[in-house]
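Encoded as structure tokens, here's the structure I'll be asking about.
One chain of protein is taken out of this complex; the other chains stay put.
Showing chain A:
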Amino acid sequence: MHIQDLALRFNNIRQHEGYEFDCQPIPGCPDVLQITATNLDPLPIFVTITEQQILCIAYLWTEEQILEEHRLSLLEALLELNVPMPLSSFSKTADKYLIFGALSIHSSFDDIIHEIITLHENALEATKALQPFLK
């Protein structure tokens, strides 16, 4: 699936199984879409397609939002939560912590929506659980 096809699908459906979506391309980064489920708590999910996979990313917090004395415990907790957390994994790029899901490029549109909703839920739930380590 190409990113343009995905954008068209999102703009055509708007609503899917009770969820409403807003899909915007990122200026300067045409192969990245910002998807927001408008009837959920506002947290954008960024979707991009590489040669091998479809990547869905949500940003969790930045390095400066971590309580320095709890940093190690937080990193351990992230590793421990990585396996039990359904479909998503934690990661970090530069100073930003993120949660992501990787799908096969042959995934269906329904699979992608399922991933986005799951990622949204996991992001907020994990941040809530790890809040004691954050400022």
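The definition used in the following text is that a contact is a pair of C-beta atoms (placed from the backbone, for glycine too) under 8 Å apart; a residue touches a chain by one contact, two chains touch by 3 or more; residues count from 1.
Methods note: contacts and distances are computed from a predicted model.
A.B. asks: One chain isn't displayed here; going by UniProt, is it "Acyl-CoA dehydrogenase", "Phenylalanine--tRNA ligase alpha subunit", "ABC-2 type transport system ATP-binding protein" or "PspA/IM30 family protein"?
C.D. replies: Of the names offered in "Acyl-CoA dehydrogenase", "Phenylalanine--tRNA ligase alpha subunit", "ABC-2 type transport system ATP-binding protein" or "PspA/IM30 family protein", the absent chain's UniProt record gives "PspA/IM30 family protein".
A.B. asks: Of the residues A:L6, A:I57, A:L78 or A:I112, which one touches the chain left out of the display?
C.D. replies: Only one of A:L6, A:I57, A:L78 or A:I112 touches the chain omitted from view, namely A:I57.
A.B. asks: Residue-wise, where is chain A in contact with the chain that is not depicted?
C.D. replies: 26-29, 32, 34, 41-44, 46, 48, 50-53, 55, 57-62, 65, 91, 93-96, 98-99, 123-124, 126-128, 131, 134
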